[in-house]
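A short write-up of the structure that comes next.
Shown here: the complex without one of its protein chains, the others still in place.
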Amino acid sequence: MVKVTSTETETHMPLWEVFSQEKTGKPHTHVGSLHAPDATMALQNARDSYARRGSTNLWVVPAEAIVASTPEDSPMFFDSAADKVYRHPQFYTIPRSVKL
Amino acid sequence: MELTEKLSEQVFDYLLRHADDRLVLGHRLSEWCGHAPMMEEDLALANIALDLIGQATLLYKLAAETENCGRTEDDLAFLRDPSEFHNLQLVEQPKGDFAYTIARQFLFDAYDVLFLDQLSLSTHPELAGIAAKALKEAQYHLRHTQQWMMRLGDGTEESHRRLQDAVEDIWRFSGELFVPDNLDQTLVAERIGVDLEALRPSWQETVSETFREATLDLPGEEQYFASGSRGGYHTEHLGFLLAEMQVLQRTHPGATW
Partner (left out) sequence: MESQLHSSDFSGNSSEDEIQREKRFEERIHFGERIEPKDWMPERYRSQLIRMISQHAHSEVIGMYPEGNWITRAPTLRRKLGLLAKVQDECGHGLYLYCAAETLGVDRNDLTEKLLSGKAKYASIFNYPTLSWADIGVIGWLVDGAAIINQTPLAKCSYGPYSRAMIHICKEESFHLKQGFEIVTTLAKGTSVQKKMVQESVNRWWWPVLMMFGPSDKESPNSEELMRWRVKLHSNDSLRQRFVNGSVAQAKAVELTLPDPELRYNEETGNWDFGSIDWDEFWQVVKGHGPCNRDRMGMFHKKHKEGRWVREAAHAYASRHPVN
């Protein structure tokens, strides 16, 4: 007969989001999350969990600290950027002979 | 490195004892895989175990090359009897509970960063190379175990009690870390080996400071310290450990795996 769990409440271990920089010069990208009691252990664990196969730098951020845009915001936030061609290099022509 | 026959034998013995330390300790840590208090710790302890067994492998390989009579690193690891193993008694103690593992690992790591730092200055280039690489790993291990010493020592009443008990039990094995034998003295003179006694003050400082932060008491002055492991004198635990570790090679002599 499989025993049921004890009635004691389980400790809540905060959630952290992990960002890893693959090589120096590259941006940090989100690689996943983990649970750890505090920032020091979170960084330690992040290295063991997400950097086993290489990383140059890690950030750990308490998950609750992240402020994210919502899908409802997306059209307002992002759609009009795609229309603004003057931000893109293809909009501009340069004489062929000139090297920039 | 060109060595006289006698020095070669001595270097071989030296390599073996330090390889044995790391293999046995790595083996004990690997017993935690799947059983650690949280998944993140399964990963962390496995990482330390892999580093240690990796270091042991490099040392056994170098030992086999030095001996130069056809034995491989696996022959050295899997076909020697307990009395031929020269690891510290500290590392062969069972894993115990998490507090015991952390206490033992911390005492070893605090020694290891000092030991490897000196060993990386060895005039034996291959040995120095292995030590330099291992030092980075040891620094990471020490950081990990120090963090846990503080969290368990200054955590709950239960964790504090468990850690204090663990420290009281394991302390008697820590003396050996800094007691040189003839082999140590010979190799120090050759500028190949490490002066163990010289490491003791720094180790004591690291340990005292960590204990203070962890609200732990240092074990009392009058302590019996275990000895003899570098000469092959062990506790009862090594026999069981090696019986399990070596079973396949002993059962199937000559087989390839």
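Order of writing sets the chain letters: A and B. Residues in each chain are counted from 1.
We take it that a residue touches a chain if its C-beta (ideal position, glycine included) is under 8 Å from a C-beta of that chain, and two chains touch if they have at least 3 such contacts.
Fair warning: this is a prediction, and the values are worked out from it, not measured in the lab.
Novice: Which one, B:Val11, B:Leu25 or B:Leu43, makes contact with the chain that was left out?
Specialist: Touches the omitted chain: B:Leu43.
Novice: For subunit B, which residues reach the chain that was dropped from this view?
Specialist: Per the touch rule, subunit B residues meeting the hidden chain are 23, 27, 30-31, 33-43, 46-47, 49-50, 53-54, 56-57, 60, 73-74, 77-78, 97-98, 150-152, 154-156, 158-159, 162, 244-245, 247-249, 252, 254-257.
Novice: Please identify, in ascending order, the residues of subunit A that touch the omitted chain?
Specialist: 2-6, 8, 10-15, 17, 30-35, 37-41, 49, 52-53, 63-68, 70-71
Quick note on the criterion: only the chains that are shown with their structure count from here on.
Novice: At what distance in angstrom does the C-alpha mean of subunit B lie from that of subunit A?
Specialist: Each chain reduced to its C-alpha mean, subunit A and subunit B end up 38 Å apart.
Novice: Using the touch definition up top, name the residues of subunit B that touch subunit A in the complex.
Specialist: Listed in rising order, the residues are 38, 40, 43-44, 47, 140, 143-144, 147, 151.
Novice: Sort out for me which residues of subunit A touch subunit B in the complex.
Specialist: Per the stated touch rule, the residues are 13, 34-37, 40-41, 44-45, 47-49, 52.
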